[in-house]
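Note that this complex is displayed minus one protein chain, with the remaining chains in position.
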């Protein structure tokens, strides 16, 4: 196994950072999506938000099924995308085969974008379960590869 | 673009790790803040906590508006601070201009500390929205910079 570095000289790292930034960008955008729907449906969770944005019209401190769905989708990203970027960094550092590594990053990225569309669109199961499972297995595969070359 | 390394020899990295550790430290401290307020207000979410800390006095498994506010502030940190540190690492690796990079880190760190004070103090909007937005834009900027130099 060669010494792989976390620099642009390493083509696997150069590819990884693109996919990692893409899924992190998608995760961050969920916050904006939540805000838009909170304003559109006038359901706020903080009193100061309801006061400021409500004005004279009826604004309530409450939940809305669709806003809660976006929140769950966002939390699912935190649970899967953040470990992907962390495990991906460690995986790049152990010097995996370029082809197999890029396959991991591509499959994860596609599965997470599909997961979001399926979740927000409430597509019947097992669509979401499959999208989740594919991304999950990529994470497990990277974790096992890393554990196998590490010294405890 | 020079090959930037994730080592102390790289002054951008040496500055980044300070800001990253600072915002992570702040995020971790939210747990302690939640615990203190749960004990103070005697609102617990686990039966074993209520039993152990309640003793003879009245302790309930319930929620309290202020404890929930701290929890939301903590979750907002997870949604923004963790992507900042991850995107920051990738951004440092692509070798950005030192001045611009440090500006990104400083603005993010100040905006997140302000966000916490504004959130916990229930300061009227748009204070919190602005703090959030500034940190969010730093993350988006770093993500786009990374995507532009990566090879998919």
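Every chain is named by a letter (A and B) in the order it is written, and numbering of its residues begins at 1.
Just so we're on the same page, contacts are C-beta pairs under 8 Å (C-beta built on N, C-alpha and C of every residue); 3 or more make two chains touch, one makes a residue touch a chain.
Source: prediction; values computed, not measured.
Per the touch definition above, the residue from A:8, A:22, A:43 or A:87 contacting the chain not shown is A:87. From the set B:20, B:67, B:118 or B:147, the residue in touch with the chain omitted from the display is B:20, counting the whole complex. Mapped onto chain B, the footprint of the missing chain covers residues 5-9, 11, 13-22, 24-25, 27-28, 30-32, 45-49, 51-53, 74, 78, 82, 85-86, 89. Taking the whole complex into account, chain A touches the unshown chain at residues 1, 3-6, 69, 72, 78-80, 82-83, 86-87, 89-90, 93-95, 122-126, 128, 132, 136, 139-140, 142-144, 146-147, 149-152.
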